[in-house]
Structure formats: C-alpha cells, structure tokens
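Pasting in a structure now, in structure tokens, and then I'll have a few things to ask.
One protein chain is absent from this view; the other protein chains keep their places.
The block that comes next holds chain A.
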C-alpha cells in the first residue's frame, strides 16, 4: 500500500428522523460521483436540488413537494442490487412515494438488459414514467435534453 487512508467516522447520524427537503430534483450519487456530476451540469439552483445521504445508516430525506428522482444503476448480472440501498430506504417512506413524479436513470450499455435497470424498477414500483436514460455522467446532449425537458415539465404542472 502507498499510504493508509484516515478511517472515516460516520457515527454522527443521530436518531432516525428524515430531514425535510423542499426540492424539485432529488438524487442519489455514490462516492464515485457520476450522477452528482450529471445533476451539477443541469445547472438548477441549489435550493431546487437535494442529494440523498451517501450512507444507508444516515437518516433519509422527506420530500415536501413533487419531485423527480435521479439515480444511478448498480451494474449486476441478474439485476439484483440494481437500485442503490439508499434509494430503496428513501422510497420506503410512503410520503416520498406520494410525491415522486418521474425517474431519470444513469447506467452503462455494457450491462446489456440491465442498462439503467434501476430506472425501470423504480418506474414500475412507483407507477411513474422513466423520463430519460443517460450513461455515466451524461453527454452534453443529455444535459440539454434533461434540463429543457424538466423545465417544460415543471411549467406544465
């Protein structure tokens, strides 16, 4: 090994109580940060966007207005584990499911039928449209399509 990493302390999370957020775009991004980069490129105001906690043991978020969910797909063989655990925890809260309007999924075509599978699963379970798929951190075209698409979608609501 070159150097030891400082061990992370993650025990700061207190009692399990979801933090309320008023955001139109809620997303999860793992430590690799691809979805975070994609959402950042969309250029929405900071108060319109909320990121789900990185660690499953942290309290999840509680949405207070209609929102669109952006999430990556974890690449697996049989599709198990495609939806990040942190997203499952967030959607297990009924109040959050009541407010979700649609889902946008990241993935990689290298995963054959599992490409953006997390989006299909959330769409099926919550009965909301899979609005868009993008690969890794998204191309410039993906960013424009999603930014303009979401703006139109929110205007029409």
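Basically, a contact is a pair of C-beta atoms (placed from the backbone, for glycine too) under 8 Å apart; a residue touches a chain by one contact, two chains touch by 3 or more; residues count from 1.
The rule we apply is simple: contacts and distances are computed from a predicted model.
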{"item": "Name under which UniProt lists the unshown chain, selected from \"ABC transporter permease\", \"Na(+)/H(+) antiporter subunit A\", \"Ribonucleoside-diphosphate reductase subunit beta\" or \"Urease accessory protein UreD\"", "value": "\"Ribonucleoside-diphosphate reductase subunit beta\""}
{"item": "Residues of chain A in contact with the chain not shown", "value": "1-5, 7-8, 30-34, 74-83, 85, 88-89, 91-92, 94, 97, 102, 108-113, 115-117, 119-125, 127-133, 135-137, 139-141, 145-146, 148-150, 152-153"}
